[in-house]
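All protein chains but one are shown in place.
Now for chain A:
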């Protein structure tokens, strides 16, 4: 099992860097070329959501992205440090999922739309929320390199 970990300050300009790194590591891990666009989009959505949550809560701690390769799959974990609140922390704001407020903007509920995009793209996808923050986990199958003969 090999891991690449990336930590970045919750700034929108760093989300692109996370996308590029994730796509590069996924390609190396053997994720099919046709799926790399999906990896790029899904990790971008997860990171945008985490950045939005950190900014909404005024957190200066970084967002953490783990890219893990094992024999059969390539996994990405995007972790934020916004604790589960159990109840909406900002009454009257829209776009709040159970116990975990989504980023709010003056446009559509972008945090929720981000999750909708990920769930439409990735079959193996899970969102968890806990006392230390939330995590989005997703994985893609890898194609093993051809055996040398």
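In the analysis below, a contact is a pair of C-beta atoms (placed from the backbone, for glycine too) under 8 Å apart; a residue touches a chain by one contact, two chains touch by 3 or more; residues count from 1.
Everything that follows uses one rule, which is that contacts and distances are computed from a predicted model.
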Chain left out of the displayed complex - its UniProt protein name, from "AMIN domain-containing protein", "Pyruvate dehydrogenase E1 component subunit alpha", "Serine-protein kinase RsbW" or "Anti-sigma factor antagonist": "Anti-sigma factor antagonist"
Selected from A:26, A:41, A:65 or A:136 as touching the chain missing from the view: A:41
In chain A, positions touching the absent partner: 12-13, 15-16, 19, 37, 40-41, 44-45, 48, 51-52, 105-110, 113-114, 116-117, 120-121
